[in-house]
Structures are given as structure tokens and as C-alpha cells.
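Since the structure comes first, as C-alpha cells, the remarks are kept for the end.
Note that this complex is displayed minus one protein chain, with the remaining chains in position.
First chain written, first letter: the chains are A, B and C, and each begins at residue 1.
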Amino acid sequence: MHAAATHADSRNPDRRDSVDLNSDLGEGFGQWTLGDDDALLDVVTSANVACGFHAGDAAIMRRVCDRAARTEVAIGAQVGYRDLPGFGRRFIDVEPAALTQDVIYQVGALEAFARVAGSRVRYVKPHGALYNAIVAHEEQAAAVVRAVVDYDRSLPVLGLPGSAWLRLAGEAGLTTVAEAFADRAYTPDGTLVSRRLPGAVLHDPAEIARRCVAMAAGEPISDVDGGPLVLAPDSICVHGDTPGAVAIARGVREALTAAGVTLRAFAG
Amino acid sequence: MHAAATHADSRNPDRRDSVDLNSDLGEGFGQWTLGDDDALLDVVTSANVACGFHAGDAAIMRRVCDRAARTEVAIGAQVGYRDLPGFGRRFIDVEPAALTQDVIYQVGALEAFARVAGSRVRYVKPHGALYNAIVAHEEQAAAVVRAVVDYDRSLPVLGLPGSAWLRLAGEAGLTTVAEAFADRAYTPDGTLVSRRLPGAVLHDPAEIARRCVAMAAGEPISDVDGGPLVLAPDSICVHGDTPGAVAIARGVREALTAAGVTLRAFAG
Amino acid sequence: MHAAATHADSRNPDRRDSVDLNSDLGEGFGQWTLGDDDALLDVVTSANVACGFHAGDAAIMRRVCDRAARTEVAIGAQVGYRDLPGFGRRFIDVEPAALTQDVIYQVGALEAFARVAGSRVRYVKPHGALYNAIVAHEEQAAAVVRAVVDYDRSLPVLGLPGSAWLRLAGEAGLTTVAEAFADRAYTPDGTLVSRRLPGAVLHDPAEIARRCVAMAAGEPISDVDGGPLVLAPDSICVHGDTPGAVAIARGVREALTAAGVTLRAFAG
Partner (left out) sequence: MHAAATHADSRNPDRRDSVDLNSDLGEGFGQWTLGDDDALLDVVTSANVACGFHAGDAAIMRRVCDRAARTEVAIGAQVGYRDLPGFGRRFIDVEPAALTQDVIYQVGALEAFARVAGSRVRYVKPHGALYNAIVAHEEQAAAVVRAVVDYDRSLPVLGLPGSAWLRLAGEAGLTTVAEAFADRAYTPDGTLVSRRLPGAVLHDPAEIARRCVAMAAGEPISDVDGGPLVLAPDSICVHGDTPGAVAIARGVREALTAAGVTLRAFAG
């Protein structure tokens, strides 16, 4: 779906008339909360809902799915390693066959809540260390692709442009959706600046909003060296795990709307 | 479905032309195994597959569902408390609303594997302490009923005759299926003899097989006091967690077949 | 230790020259936080540190123990049911023998961090549903007592006056420490007003502080019906799981100090 012709106009093939905003939701667990799910559901068009392996539990999934269905936000499966203590942020060397089943399990559990809410799971987006691993880890990337193929090959998959994950998914016939990050700096070749480097994460709400408008318009943003970089994502990822983050996400939405960009889920 | 007229013939309204054999499967976890799933899948007509909360994991669920689908054994959701260290055998005072979501989560996860295998979840049977609790605990019984109603009200539920669980399920319009236990002693009023009492569990394979044939024929078995007791279950539960148990289950199947009783899943 | 003569003066046998302030700490898990541990460690004299079964993890325990040792706050083991999803707030019908080992495990894990920090575990206080259960559940109360007896019979135990827990602990020769709650309403006979009833939890910081000063002075507070009630606890429990709660706890400390009551851990 990346750079798909249907999204472009004649003047700029990278311009989108509409773009998706996605964010991680339902990342609490039991007594513990993380982020403001309700606030974010008024901002985004796609909700990556944690499925209980690295965050989330049944009660949270039920509540988020119910509200997402009411507000017509697309429900996606935020699948991850089985690692609650590590919040899915630590690479685990799971055998590929086991990883495939772990992903199917998570998608199935979420599907139940989505269906009960009158909706269904619309896409799959890996989380945390799994997201990062399958940028390059071919076996694990293939294992997650296999899970989606086994479960429902009509499900789009969301991820990083250039990743093994999206490449293998595409080769398997899945619909791939490329995302950009609203608040992350990019290298000149379009990869993310490592979080360990200064300047990796942007904090100025106005700058972040401007960059998102540029991305949606198919216009260049500044890479970390100040050069022009065209990203043209199908979806923009915003965060909501702090009060400031929700305000930034809201600013992105308002700026896109003001610029005439329709906010629309990529999967419907 | 208990004592349903369609199962009876003109001579004995409790006689069944066919009966279901159900057993707990997929009760290992990670490196640990419990019971012989493959052997049991050649014996039973309905497999109560553990869903990961008290036993079972994604890899085991995948394997059991794949094989159950191939051998045309009906897949049921063996739902339980979230208690791996206790194997679901300890009552947990979960709030009813949370219990409802926990059950939906488990059924959904299993559904994914059943669908991938070309089948689907055919029924729900609570496990262990949850099974026992909802014999009398009205709130928890209602919570599990609510889960099935929310998820799919066409799913039959399997349980103990006389339980709040089956009563409330019936009142909610669900199809209820009554089971008897092949190897358990019964009191004169048809309840189970407590496991804490001597003689609660039968061990003689021949006696167990004879009792099952009697149950299916609508004929009385001996209760713990020696009096006659007609059970007439829709399904008979056999165990498979020891090598001896598998042999007993096999003996039950052979005796029923020899007696002209068709073994058939109650849900298809 | 309740109403111990060494704490009384000649005018009022219930007056304490010193009192302990205890609070629950270290109740986050992995990525999730709960309460402001650092702020509370400047307020309380005894820290009930969660040990990983219902909350807390190794990294949190290390950090809390290190800081508690530096600030000379007594480290106590906040032991609970093994129930992270339920935060230990759901009764679990664990067999007593298993419960004994679960408690020993938790105390031992915390002891390691206390020792590494140059301190040691000074007392045991059950948490949540376990705290409530052993007010009346004799078998579970005896199981927790047994854990302390097996582990180290010199460890004091903290709990509710009148509970089976403190009674059995006393009978077993353990030092028992009675606590009162700073922000809870009491019935005329000195038991807690159920949280389900209106007025069970007090919210006015000034009133809470006044009541704590009265408790320490051995003077009556008002019970829920307005009558006088003398509690005379050895320790007062304050909460810290919200910003407002920390402010209330700080107010209690300041009021006690202003009234000339020394704040001192009951266990040293």
C-alpha cells in the first residue's frame, strides 16, 4: 500500500488525501494503567490494542474495543513477546514456530473482544522488541507473517518501511502499510535515529505537527542532518503514554485537519 | 438438551442412541506435559482444550486443534481461572465482570487455533475450581453465562446437572449439555461423592465401562449406597492424565461401541 | 505489643510516646508504576515492600530497599497471594501448606535485597485479600503464621487488632503489632467500616491528621456513629498511591511531630 496510486494526486505522487493516525492503546495491566486510552480514542483512527502478552488484559481489551467500536476507530492487534515484566521491550529468541502460535493466540483473543463490540480486528502491528527485531530478523519476521497468513490473509500488516517484516509480508501476498513516527528523527536514508543518540525524539508540539502535515502532503521533512526527506507514510504513529503525548497527538490531528487532510483508517 | 426427547426411544426415555465422550486435553505448559493428548484424541468425541489461563499454551493449542480437526473431534473451550501455579484448581474470588472478560479472552484465543485448523470452537466447559464454584456460586455462574452470551449464543455449554451454571445458561437461552463422570461415585440424589471421601473415585476399568454402558442405555447405576440411580447424560467425561486413565477411557469407548451405542459429539 | 506498658505513661495507659507510620511501597511492576515510593520514604518509618507475587519486581525491590536503608526506614515484607493480574486483591483458596511456602519465598526474596542494602527484613505484613482473609480464615492465618515461625520467629507481624492472624501469631510466640488506618472509619466495636458503605474512607487531610494525633495520644476518635473509640495502635497505616494520599501522609507526620509524638519504627 506504500505509495499506492489511489492515494496520490496528479501533482505529487506522494501526496495523500487522507492519512491514518495510529497509536498504542490498552497498555495497562490489572491495577496498573499506562496512557489515557479514552483521550487517544478521540484522536486516532487506528488503535493498536495490546493483547495480554506484554501488556493489556481481558478487562482492558474489552473496554478499549467497546469504545473503539463506538467511536469507529479501527482495532488492530498489537502483538508482542510474552514478557509482562519487560513490557515486550526485550528481544526474546523464541523459536519461529512458537512465535507464530503466540501471535495467532493474541490476535484471536483480541478478535473475540472486537467481535463482541460489533467490530473485528482490522490489522496487525508488532510491538516493542518484536517490532524492532523483525526489521532485520528474517526468521522471526517470517514467523509473524506466517501467523497472519494462517489466521486471515486479508488482514493488513503495519510496520516500518524497509523492514523484513513488510517485505516478507508483501511477498506472502499480505497488504502492507508503511508508517512514520510523528516524534522521531530520521536519518538521511529514512531510517530512525537510534533512541540512544541525542535528538532521536522530538518534543516540540508545533514542529511535530508541521512534520506530520508535510508527511501527509508528500513534502519533505528535515532529516537529522537537515536535508530533505520524503516519507509519504500510509499511517502516522503518535504516542499517548504521557499527558504531554496526548496533547501532541491532538495537535497533530488538528494540524492535519486544518491542512485539509482527511484522517481515515487504512483498514475499514 | 438433558433428557431431550430426540435422544430417547419409545421403550426408555433415558436411553441414548448416541453419547458423547469428553475429556480434558492440552493441559501441558511450555516444557511440561500432562496426559497423552494424541491417545485421547483417538478415544473421545469432544476435546476440552485448555486455553492458557490455568494450563495450555499457544503451541499446545495449535497442535491439539490441528489434530482434533483431522480426527473430527469437536473442540471445546476448557476455560478456567487465571492461575497457572494452581492449575485452576483454587477458587479465586474474581469480580464477575472481570471473569466474563477472562472467559471471552480464552474462548477467542482457542477459536483462532480452531479456525486455523479448519474447525471452530463448538462448546464451552469450565475447568477445575471454576467448574466447582459455578455449581452454586450464582454471580460467577452468571458471569460465565454472560461471556458465552456475549461471544456467541449458539455455543452449547457443558456442565454438571443441577448446577447454577446449567440453570442460568438455560434461562439465558443457551443450549445446555449435562455430563456424567465415568469414574466417579454418586450420592443417591445424583451429586458427586466428595473426593475427600473414600470410594469417591472408581478404579476398576471393567466396572467403569459397565457403568458407562448403563448410563448411555438409560439404565440405573449403583449409587454410593448401592441403590439404583439413573443419570442419562448427554456426555460422559473420561480422564487421560495418567497412562491408566487412557486405558480406562479406551475401555469405555470399546464397551459403548460393543453395546451398540454410537459415539458422537453433541455439538457439530 | 498492643497496649504494651513500655509505650504508656502514668496518666493514660493508651498514650504512646512514639508511634510507627507504615505504608505500602514498591507496588509497581515492570514498566508500570504505582504511588510515589521516594516521597513516601521521607514520610513513613516502616515500608511494607511488595515482594513480586501481587506487585513489585526485583528491580523495584532493589531500589526501594536501597533507599529505605539509606533513610533508615524499616523494611517489612508485604506478602500476598500470587496474583499479579488481580493485584492480590482477590481471595484465592490456596491450600495452607502451599501458602506457607509462598510466604517464605516472598520474605526470602525481599531479605536478599534488604541484606544487600545493608539492612534486613524487620517484619511481615500481609496484603490485600490475604490481609482480609486472615482476619477470620483460621487455616490461612495459621499458614502465614507458620511461614514466619519457620523462617524467623523473631520477626514481628503487623495486622489488624482482633484478627485471627494476630491472635494465632501471638499464640505461636511471635511479636504482634496492631495497626490502625489513618483514613478509615471505624465501627463502635473497633472494626473497619466496609469500603462498600458510604463514609468508609476519610478524605479531609486535617481530620485525618487530628485522628492520628488522637490515636497516638491514646485519646478517643469518633466512630462512624459519632461515639468515642480508643484505638491506641502501635502503627498507623497511611497510603501513598495517589498524589493526594502522599500529601495526607505528610500531613499526618507533621501533625504527630507537632504534637510531640516521636515517629519511630516498631521494629529496629
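By definition in this document, contacts are C-beta pairs under 8 Å (C-beta built on N, C-alpha and C of every residue); 3 or more make two chains touch, one makes a residue touch a chain.
Note that the structure is predicted; figures quoted are calculated from it, not measured.
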| item | value |
| --- | --- |
| Contact partner of the left-out chain, one of C:Asp24, C:Asp37 or C:Asp102 | C:Asp102 |
| Residue in contact with the excluded chain [from B:Asp57, B:Asp93, B:Glu179 or B:Asp234] | B:Asp57 |
| Where the missing chain touches subunit B, by residue | 28-34, 55, 57, 84-87, 89 |
| Where the unshown chain meets subunit A, residue by residue | 82-83, 85-86, 90-95, 129 |
| Touch list for subunit C against the chain that is not drawn | 52, 57-59, 61-62, 97-98, 101-102, 104-113, 115-116, 150-151 |
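Definition applied: only the chains that are shown with their structure count from here on.
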| item | value |
| --- | --- |
| Chain centre separation in whole Å, for subunit C relative to subunit B (CA means) | 44 |
| Contacts with 2+ other chains: residues of subunit B | none |
